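The complex is shown incomplete by one protein chain, all other protein chains being positioned as in the whole.
For reference, chains read A and B in written order, and residue numbers begin at 1 within each chain.
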Amino acid sequence: MKSQRGWGILLLGLLVLLAVIGPWVAPDWHAMSDALTDALLPPSRAHWFGTDQLRRDVFARLAYGARVSLVVATIAVTVAAILGTMIGLAAGTAVGWIGATVQRCINVGLALPRVIVLLVVLAAVGLLSPVALGIILGGTGWPAVARLVRGEALRLREAPFVVAAHALGATPGRVVWREILPGTMPAVLVATTLGLADAILLEAGLSFIGVGVKAPIPSWGGMILEAREQLTNAPWLLIAPCLALGLATSAATLLGEALRTSLQPDTR
Amino acid sequence: MTPLLEVANLNIFFPQASGESTVPVDDVSFTVAAGELVALVGESGCGKTLTGLALPRLLPRGAEMGARTVIRFRGTDLTSLSESELRTYRGRRIAMVFQDPMTSLNPVMRVGAQIAEAIHAHRKVSKRDARERVLALLTEVGIADPTSRIDAYPHQLSGGMRQRILIAMALAAEPDLLVADEPTTALDVTIQAQILELLDHLRATRKLAVLLITHDLGIVAGRADRVLVMYAGRIVESAKTARLFSHPAHPYTRGLFASIPRLDADTTRLTPIGGSVPRPADWPTGCRFHPRCGAAIAHCTTHRPPLEAAGPDQLAACWVTQGMTK
Partner (left out) sequence: MSRWMIRRIAEAVATTVVALLLLIVLLHLLPGDPLSALLGDRGADPAVRADLERCWSSHRNTWQSVTTYFGCLARGDLSYSLSKQEPVLQLIRERLGPTLLLGGLTLLIDFTIGLALGVWSALHPDTWRARLISATTIVGYTLPSFVVGMLLVWIFAIKLPWLPTGQLSEVTLPVDSGAWAVFADHIKHLILPLTAMVIATIAVPLRQQRTAAMTTAAAPWVLAARARGVRPFAVAWRHCWRPALTPIVTLLGLWVPMLVAGAVFVESVFSWPGMGSLLADATFARDVPVVVAAGFVVIVVVQIGSLLADALYHIVDPAQRST
């Protein structure tokens, strides 16, 4: 378990490093060489992962894509965590019809496949900047968090220390804020870390079908889409973004699973 | 007359990656005659459960038996049988009743079907005949209204009833030996007595041999023909029940008696055995009881005492009772 967390942190750290300093180390991502012969070069010392059909350095685009991917995913999980915690807390602690209604909303949210909602929204608004895409991804990711938080809140509501706080005369608001909310945080943290992988995958998928990040901005999904066109004559274009995606999602999954075992030893 | 079951030099060990291995059951030998009720008594962790599991060769993953081990059932050495040959012994010759009636029944199968499974595993019978058999078994183990209970799921029955179901299941294939591992520990005291009565009754009516594995000397009195006392993987004393209760030979057995309340003795205080049961990984050398034994001498710390006669129908593994002094 220790090593799992270690690997997760290491891989995620590498990706953050790539995202932060990559674009400085590597040539600018949109810089095109003048020579037409520089298109679709195989990997070499000058171009670690080769060049694409528009004569751009794949490594530079990969590094910039890491930035995009991490920004989108981080915004997405943050938004989802905040929305999900608030809604889940409301469903788990509000009494009477309010709690029941919020719970119904969560169920409807869970019944709606996330991809479908995303596609409907994206069809209506068109291509987006990474930040806006992140917010929309987060806006569709909250039901899973809300369900978790609601479950935790219901459990904590019966916990002895919460009952004791009530008995000592704490106001309901104070009990929710000071006793229940902190108790749900481990679950939220785990869900958020695991959600990072989902968000990265979704962003890549949306960019792959051409409805995610705006086209000239490099994103791993977009790079895979471009690689698809060149699959017969430049298959190496596929390797770098696929590898990066795999590493990013396994990093988040490893870290999330490790966090789960250390923060929530009672759950599998 | 040859005994029904003869266990000789039973060794169970868990090989470790480091090359060393823990030996939770160390050189255990005993016999059970047909129709006899033998009690195997010891504290938790002494290896009594593993000993019971070893008889039908149901040891957990990672456990191995020593090369010298012999488990002879009606003359056949079970250690030499293949898995499919063993299956004809499990349930059919040696049946088991486990400790926890809550988890020893499959929650998604009707109890009648689980009992019938034991019948079908060993003989060809029609479904209808099997059902008749199951109903008869349910009646025999004292379940009221068997026709309605036969199609119940385990969660619909009480703990005592589930234990009766487990016993019915064990009897289904007409075994010769019943190994009952703490059959009453998980039950209420009143139910405990009923279940023990039932075992006694079955032994008498079916001429069934029973190996009763328990930590509770109290349930042994008046029921068992013989008692085996186990400590730290070894049998330390073996005697007829009456003899054991009147003249316990091994200091550990005496300690056990001193630590249970008795109505007929004038002692006002209970004397617990000092210290605690060691784990298999750090079992002491020599006599394993010596660190906790008031009578221990220097010899006990280095030499393993053999099981030798200590009285009529009584064996004990203790240097001191065997007459050795400082």
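A few remarks follow.
In this section, contacts are C-beta pairs under 8 Å (C-beta built on N, C-alpha and C of every residue); 3 or more make two chains touch, one makes a residue touch a chain.
What you see is a predicted model, and the numbers here were worked out from it, not measured in a lab.
Across B:39, B:65, B:78 or B:169, the residue that sits in touch with the chain not pictured is B:169.
Considering the whole complex, the residue from B:155, B:279 or B:303 that touches the absent chain is B:155. Residue B:92 is the one among B:92, B:164, B:203 or B:292 that touches the chain missing from this view.
Residue B:109 is the one among B:109, B:136, B:281 or B:324 that touches the chain not shown. Of the candidate positions B:58, B:125, B:242 or B:277, contact with the hidden chain is made by B:58. Listed for chain B, the residues touching the missing chain in the whole complex are 53, 56, 58, 83, 87-92, 95-96, 98, 100, 103-109, 114, 117-118, 121-122, 153, 155-156, 166, 169-170, 172-173. Taking the whole complex into account, chain A touches the unshown chain at residues 107-108, 110-117, 119-126, 197, 201-202, 204-205, 208-211, 224, 227-228, 231-232, 235, 238, 242, 245-246, 249-250, 253, 268.
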